[in-house]
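Below you'll find the structure I mean.
A single protein chain has been omitted; all remaining protein chains appear in their positions.
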Amino acid sequence: MELDVSFWLTQFLNGLANAMVLFLIASGLTILLGVLGVLNLAHGSFYMLGAFLIFSSSIIKNPSWFWVGLLLAPLVVAGFGTIIEAFCLRPLYGRERLYTLLLTYGFTLILDDLVLLIWGRDYKSVPIPALFEGRLTIGDFSYPVYFLFIIAVGPLLGVFLWFILNKTNFGKLIRAAATDSEMLDALGVNVNRVFTGVFALGAWLASLGGILAAPMRSVEPGMGVEIIIESFIVVIIGGMGSYLGAFVGAVLIGMLKAFGIEILENFAMIFIYALVLPILILRPRGLFGETTI
Amino acid sequence: MESTSGKKLLSRLMERIPNRFGVTVLLALAVLAPFLVQNDYYIQLCTEILIASLLAISLNFLIGFTGLVSLGHAVYLGVGAYAFALLTKNVYPSMWAGLIAAGASCALLAWFMGVFCVRLAGLYFAMLTLAFSQVVYTVAYYWRDVTGGDDGMLGIPKPEIGIPGAFSISLESFTNFYYFVLIIVTALIFLAWKIANSPFGRVLQAIRENPERVEFIGLPVHRYKLYAFIIAGTLGGFAGGLYSTFQGYISPDLLYWTQSGEIVLMTILGGMYSFLGPAFGAGMLLFIRDTVLNFMEYWRIVVGGILVLLVLFLPGGILGFFEEWASRLSIGGNDGDDTRS
Partner (left out) sequence: MATTPVLETKALTKSFGSLLAVNEVDFQVPVGELCAVIGPNGAGKTTFFNLISGRLEPTSGGVFFEGEDITGYPPHAVVKKGVGRSFQITNIFPRLSVLDNVRIAVLARRGKTLDMFSPIEKHTEEQEEALSILGEVELGHKAHHPTTKLGHGERRNLELGITLALEPRLILLDEPTAGMSIEETSSTIELVKKISADKTVVFTEHDMSVVFSIADRISVLHQGSIIAEGTPDEIRNDDLVRLAYLGEEV
């Protein structure tokens, strides 16, 4: 019986750790949808880039590799996002949504092959940073410290994001742009800069998700197109543009996957779709869709 | 002002002649292709382009005609392919029965999905089609007993066609198979073209332009969207069936969302507002892939780059651009100017 409890606890914590990574990606995706109305298919590629960049910095034989990578890689990816937004996405805002969708799809293709070109096709593994090696053991129960670190980091970043969106000037501008960007423009605010900032923030978050996930998973070129589907599902459940919704959706999906696997081995995703399809059909704006951001 | 009628006559002539002429040349090229390329590898490439053309044109019923961007069109490619494979391998090895199974299963699937999808528009529509197709992908991936899971299905036959007892034609030769596909695809594309130019087709275009106004000329928009959805799905299913027998091997990858993205890409590459644009795009995409693969494996960088440039500078697609250019020449004024906006 005791064994059982620790087993379920492990599943629960695994689900939570996966949920936090998902939340980082989905929160950026959902803000992009809410503010720019852009469904960014390349968002998964930012996540992938983060993972590969941390892999590269793990090659450096210095104990600080993880922290240097954690600091620099998201900035690199955010810079990349800035360029994409400013030079390619910006001219498309006045046009049909289809074009922004296609553009981001184009970048998905480019980035996926670029990663293949630079890092090759084989799976890579990233070591767990020295500080979080080992397991935490309480009585019969033991659990990897690194996973606990992620579970702690998720909510911290959540609060940080909440702070940015609700307490800073930039956050106020983002929310104003989500409601009425034309009005904001009329008030003399440089809306383009706000949009670029939002896109860069999204890229930053996604790559951070990739970095944190890298030591838990295998790093491979197809990881971007895979994660984007799960992130969409999170966004749909939570409601497009809803930041709180992204958190709730991510936890829900994390749990469903962790426990779904136990109930019906291969069909965990089926549970998720069984949840998503009715939401899309009956309540396309999602559970928290009314409140933007 | 006196020249208006003359101009109009000229412009109408110019509209018709290049179309008729172009289509005739295209067909002639298609018929002669096996003799022109003289090479099994390229005959196969041409066969694949034909199938992809049908697939892209079927998707364009939604994107270009009805204004519905589907991100799940690969579902028909996959389901059509699996239907063909399952029927010809497990039940009865007949080309016609296989193709009918592919078309019919996709018609039913499209009907079922369409009932839900057509009530949504824009991004929500795109997402729901994406979600549905991923469900089917998941099922195909894990339902090993029937689909073979991620190993896929091997040894899908190319049953011979003909009248039992009277005559039969083997499709095992690349050339024979090419002509078989050419006939089926041409017939189906012709059918699609008929539908596109019918009153029904014009209603779909009107829905693309302004769905609310269509409701206010007394037509139930949802129902028309549903019909478009079913037509697109059925034609896509035939393409899937052909693909299945063409490759002889299928896997769940056919259903993955990136495959759907590729079909959208073909459609846009050629031009969604021109009827044959998507077919042109399908040819281009496969040709580029083939050419680039001769040098390096990273063909997606090239195609992605082209897509980005196209979206930024030629949103009407490549064939769309040439058509517009031709019509501007023929009208002689700036009539084409604002059609791009």
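A few points about this structure:
Read from first to last, the chains carry the letters A and B; within each, the first residue is number 1.
We take it that contacts are C-beta pairs under 8 Å (C-beta built on N, C-alpha and C of every residue); 3 or more make two chains touch, one makes a residue touch a chain.
Small disclaimer: the values here were computed from a predicted structure and weren't measured.
Shown chains touched by the missing chain in the whole complex: B. The chain not shown here is touched by just one of B:A102, B:A206 or B:A239, and that residue is B:A206. Touching the chain that is not shown, out of B:L26, B:A121 or B:L219: B:L219 (per the contact rule at the top). When the omitted chain is restored, the residue from B:N39, B:S170, B:N197 or B:T291 that touches it is B:N197.
Touching residues on subunit B toward the chain that is not drawn are 8, 194-195, 197-203, 205-206, 208-210, 212-221, 224, 273, 335, 338-339, 341.
Please note the rule applied: only the chains that are shown with their structure count from here on.
Taken together, the subunit A residues at the contact with subunit B in this complex read 33, 37, 39, 41, 88, 91-92, 95, 97-99, 101-103, 105-110, 112-114, 116-117, 225, 229, 232-233, 236, 240, 266-267, 269-270, 273, 276-277, 280-281, 284. For subunit B in complex with subunit A, the residues that touch the partner chain are 63, 69, 116, 119-120, 122-124, 126-128, 130-132, 134-135, 138-139, 142, 256-258, 261, 264-265, 268, 297-301, 303-305, 307-308, 311-312, 315.
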